[in-house]
Each structure stands twice: as structure tokens, then as C-alpha cells.
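A protein chain is absent from this complex, but the other protein chains hold their places.
For clarity, chains are labelled A and B in written order, and residue numbers in each chain start from 1.
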Amino acid sequence: MSPEFSDRTKKRIDKIVARYPRKEAAILPVLHLTQQEFGHISDEEEKLVAELLGIKPIEVREVVTFYTMLNQRPVGKYHIQICSNLSCSLLGAESLIDYLKGKLGIELGETTEDKKFTLSTVECLGACEQAPCMMINFDYYGHLDKKKIDEILDNLK
Amino acid sequence: MIKIFIDEKAIEVEESTTILKAAEHAGIDIPHLCYHAAFPPEGTCRMCLVEIEGLPSLELACSTQVKDGMKVSTKSERVIEARKGVLEFLLAEHPPDCPICDKAGECSLQDYYEEYGLFENQFNEFKEKREKKVKIGKNLIHDMERCILCRRCVRFLKEVTKTQELGVFERGIHSEINILDGVLVDNNYSGNLAEICPVGAMTDSDFRFKTRTWFLKKGESICPLCSRGCSIFIEYHEGFSRFTLPKRVYRIRSRENHKVNGFWICDIGRYGYSYIDENRIDKIIVNNKEGGETITWEKAVVFLAEKIKRLYHMKKTSRIALILNTWLSNEELFLINKIFRNDLSVENIYFTDPPEGEEDDLLLTSERSPNKRGAREIGFDLMPIDLETLADKTDLLLIFGSFMFDQFNLAEIKSALDHIETKILFTSHSNGMNSLADIVLPMSLIAEKEGSLTNVDGIVQNFSPALAAQGECQPEWKVLVNLAKELKINFKFYSQFSSSEAIFHEMKKEISFFEKKSE
Partner (left out) sequence: MEEKLLTQHFGIENLFKVDVYLKHSGYQAVKKALKEMKPSEIMDEVKAANLRGRGGAGFPAGVKWGFVPQDIDKPKYLCVNADEGEPGTFKDRYIMSHNPHLLLEGIIIASFAVGIQKGFVYIRGEYETIALRFEQAISEANKEGFLGKNILGTGFDLDVFVHRGAGSYICGEETALLESLEGKRGNPRLKPPFPASVGLFGCPTVINNVETLSNVPQIILNGAKWFCQKGLPKDGGTRIFGVSGMVKNPGIYELPMGTSLKDIIFKHAGGMKDGKKLKAVIPGGMSAPILTADEINIKMDFDSLMDAKSMLGSAAIIVIDEDTSILDVLKVITKFYSHESCGQCTPCRVGNSWINKIVKRIAGGKGNKEDIDNIIRLASNMMGKTLCPLGDAAAMPILSITQKFRKEIESYIGN
């Protein structure tokens, strides 16, 4: 079964594509919508996007593998992306990363068995004044410590 | 035109040229890896950095345009240090595969390391592990550890064949060039990838582990497999004194020719070279009732001349027929025209060639022989064979080449030829037809003789022997000249033809099409 965009998403995509003189320029906005709709971008979605933008699937793969936020594999309901860059490291990010690994029982890049959490490290999130910080899906959480992490994760259903 | 200085040498160059190209014209070689003249500059290998007086940092020779009075140094200490730096980076993640790598001997990395490197390895870390034997095309094996990410292959498939089977995935040190999910590189120009790869990342499985490049000699020739007439190099092994090799030719490479094929050749021409060495005959074969016997060339020519003269004096030259092909050179076709149509008034001249194929929108033409245009310009109208007429109306048949086999089966040919008294076969290969002819004369190939061919666009191209002729093989033009001299109808005329050049000289006088063509 090849994937299809919902009508609503198709309309959004049409509007977006119309902004650019070349269809393929819309690939990042379209891939964000694709990931939103299908969870991740497998080769089926690659073909769908390629056809939509009039480019070859290999060009889509080239783009997907370049950008870190585009996932080729499914992630959990909550993708915990914890910053491991300088300001966060200065304020103890490394121990928090270890804490999360232990708490969730997974290594970096892995997903919990119940598919609820995926854990990754990321580079600077642009919220250094709240270091150490993490982004869960697109929500930022700063001034972290073990207690706060526990609270945040407990509140995620 | 402006004047610039490279390594203190003053040179005149076009204003819109780059330092690298200007240096090339002046015979100065600036090391480069990602740059290829077929594509716009890429600027990613960083190997071609040079020093320009007045500028604080080193600049790329491949993409920097010259300015009047510019002073460039390609060998200063800074430049050599920079080259060493780039080499060190490339070699850090490069596997020490030279002993098993086909590219050794013609590898840019090896060459530049020898000239500018020769430093101790300081890389004490673990190299990135990547796949080493990825089949990415019918004749292509990709070694991702050797790849230096110059992306010539990706650019070729994007800009030349427009098929884009290769892409660059991931980023940073994890970047890799690969096909998408097993979709192989599948176009008629894939062999060019192994040629343009500056290292042994993209290798040709046709050449894999067959021999070492330093054993190969290069001869210039023209590909005869279609009517484009691409310039090629035939690379062959001269053999060793202690044992003979099963073949001479190991590969065909493209030869730059901007009037015809640019930088490339197609896979049909590149991989279709087995005919040069396989099933060749190198002795005259005589099939008389007492079994095979051989004779000298002199005797063979005399025999043929006698047969012709008899029919000529009986005014029965209409009983002579010729089957030609358009692998014959301009000179050979010209001679045949002169001897048989002019001097002997022979009318039954047929042509048979390899069957036509599909053309593509790059180089390959539908005509799968090199000189149809030449034959037409000389005045032949390429009449196809009529076996019945041939059988009924012929006493003496001269067959050039064995392309008849593509059209008719052996039984048909045999039954037609059985009606003909004398059959002389001029061929380079041994096959089923040889036993049907009275005398089989061993001919050399385009790769082994001299002459000229006219390509589909009317470009006349000279060629000289790339390989030595084998055994008793002779080029058709020499045999025809000797035959003509033996016929003594126009002895003086044919005596001047001691080289194919001389024949062409005559062609220019008689045929206006060739008059306009310069060498």
C-alpha cells in the first residue's frame, strides 16, 4: 500500500509549493509535513515526495540523510533530544544523559519497548540560558536536573 | 588576451580562463582531484590551492579566473605544505590497498603522494569502516573506503547521462556515495565512471585483477562499433618472454576528441573489444579438394588476378561480384571503386554490415559500422545482398568480412555459394564461412592498420596502427594495391600508392567531399 497524503495536507503542500519558483525548493517543508503525517520517512514516503516535487527518489534520500531532524526510522511517541553541547555540558548535561539512559533502560538512538520514548543527544538547541536543556518533540525544557526530568517524563502520557 | 606569470614564466591567456587551464596550456601541471574539464569547477578536494601574489590566503587554481598581470606560484613552500596537508587528510581515512587495487600505477593519490608527500603516517586512530565491494553497476564495483568524495561520478551521472543513479548520503566523515536501494547504474556510459575516478574507489569489473597498469601500452585508434567514430586508446599487454598471454588487449579507454566524442565513449565500444583477439586467423587458408593447404600472399594475389583477367578478356566482368562492408576504410573503398567499378565495370557490388541498433542521445548511432558515410561519399549505394542473383549471375565472388552471417544462416549461404565457381574470402576471423571459400585471406583490423574513416557527421578521421598485425595478416588496402598492379590495367596509377596517405591524397583530387577535408 503506497502512502497517500490526507486531503488537508495535500492542500497545505500545494500552498507551500506555490511559494517557490522551483517545486523542489519546497522539499524541507514537505518533508516536515511528511514526518508529521507518517511518523518517519521510509523509502515509500521518499517516492511519494519525489513524485510530488518532480524529482528523483535518490534526491530525496540525499536530503533526508543530510538533516538530523528527518528520521528514516520510526521514533517513539516522545523523542527526547537532550543537548550535549558546551553550555549544557558545563552545567552537567553528561550526568543527565547517563541518568536518562538508566531511567529509560535504553542507549542513545534507541526507543523504549513500549515505543513511548526515544532518546538522542543533539547539538546546541539555542536555549543555553536554560542549560542544561532538552527538546521533547518540539517542546523545550530547561534548567534540568534529575528531579525535573522525572517530573517532566511522568507528565507525558 | 592578457599576460600572467606562473612560476615566473610569462604566458598569454584568454581573459576568461582559470589559473588551472592557463597552466595546462603552458605545460604546467597543477595537482587536482575533483576538477574535471567536463564539469564546472567543484573546489572541494582543495588540492589545487596556489599562491597568488598580493592575496593573503591560498586560492583554488581550478576556479580562480586570471587577471592581467597576475603572478601565481604553484611550487612555493606554502603551496607544497598545503598539498601535503590535503594528502595527509586524504590518506588518513584511505585504506592501504595499493597492493590489491587496480588503480595502482594510474592513481592520482599515489602519484601526488610520490611527488609531494612521502611523509610518515601520523594517523593513530581507527579508520572509518565502510563497504568495500559494492556492485553498483553491470561492470562497476564501488569501494567506499577508497572513495575521496570528489563526486566526479555523481556529477557525471547527473550532467552527462542525466540518469543520476548515484547520490551522496549522510554528511561529514560519514558521507558516502552509493546507489539507491539496489537500483544499479544502468546506462550505456557507465564504464566512464571507472575512468574518471581519480582513485580506485570506482573500479571496472571487466578489468578487475586482470593485470597491472604498468604492463599496458597505449595505442590510439578509432572505435569501429558504430558510425560515431569515437577516439579511443587500445591498451594492450606486450606479453612476457617466459610465457604468452591469452590476449593482447585488456581494455579500451576514451580519448579526448572535442570534434567527435568529447571526453567519453559508450559501453558498447568500451567493452566490445574481444573481437580484436578472439577467433583470429593469421594464415592464408586454401580449401581445395585435397584438404587445407597454404600459399604465399604473392601466389594468392596472382591466383585472384588470373581469375579476374580471364573474365576481363572474355568481356564477362559482369560475372564478378563483391560483397563489401563499411568497416572498410575510405582508402579501401576508394580502391575497390576504382578497380572494380571503373577499371573492370563490375556492377554487382553488395554491402552487408552488422544489423542496425538503437541510437542514444549522446554518442551511439544506429549504424553499427564506422564508414557508411564514407562508402556513400565515395559513390556506393550500399545495395543489400540478393542471394538468388548472386548465385545465378556470379562466377567469381570476393567477400569482405563475414557479416553475411548476421543476415543469412549457413545453409542458405552455402547453397548460394555452391553455385559460384570461385570464392575468395577476405576476413579477420575464423567462423563457419571460412570452409565455404576457396581461399581465405587473413586481414588485419582497423586497430592494426592505417587509413581513414568518415563518421556519421561527415568528419574524416585518420587512424594508424595501435597494435601490430598478427602473423600473415595484411590490410585490405595493401592487398588491393598489389592486386591492381598485378591486373596491369592501370599499373602506373596504382604504383603510387605505397601508403594509405597517398591514396587519400588521390581521393582529395577526385572527390570534392574529401577535397574539403583537411587531415
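The rule is simple: contacts are C-beta pairs under 8 Å (C-beta built on N, C-alpha and C of every residue); 3 or more make two chains touch, one makes a residue touch a chain.
Just so we're clear, the structure is a prediction, and the values are computed from it rather than from any experiment.
Based on the whole assembly, the unshown chain contacts which displayed chains?
Missing chain, whole complex, touching shown chains: A, B.
From the list B:F123, B:F209 or B:F493, pick the residue that touches the absent chain.
In the complete complex, the chain left out is touched by residue B:F123.
Given the contact definition stated above, which residue among B:K67, B:K133 or B:R171 touches the chain not shown here?
Considering the complete complex, B:R171 is the one touching the chain left out.
Write the list of chain B residues that the hidden chain touches.
Answer for chain B: residues 41-47, 49, 57-58, 60, 63, 82, 85-86, 88-90, 92-93, 122-126, 128, 148-149, 168, 170-175 touch the chain left out.
What is the set of chain A residues that contact the non-displayed chain in the whole complex?
Given the touch definition above, chain A has residues 19, 21-22, 24-29, 31-32, 53, 55, 59, 62-63, 66-70, 84-87, 89-91, 122-131, 135, 138-139 touching the missing chain.
Note that only the chains that are shown with their structure count from here on.
Using the touch rule from the top, collect the residues of chain A that touch chain B in their complex.
Touch residues, chain A against chain B: 43, 56-59, 61-62, 65-66.
Can you name the residues of chain B that touch chain A in the complex?
164-171, 179-181, 183
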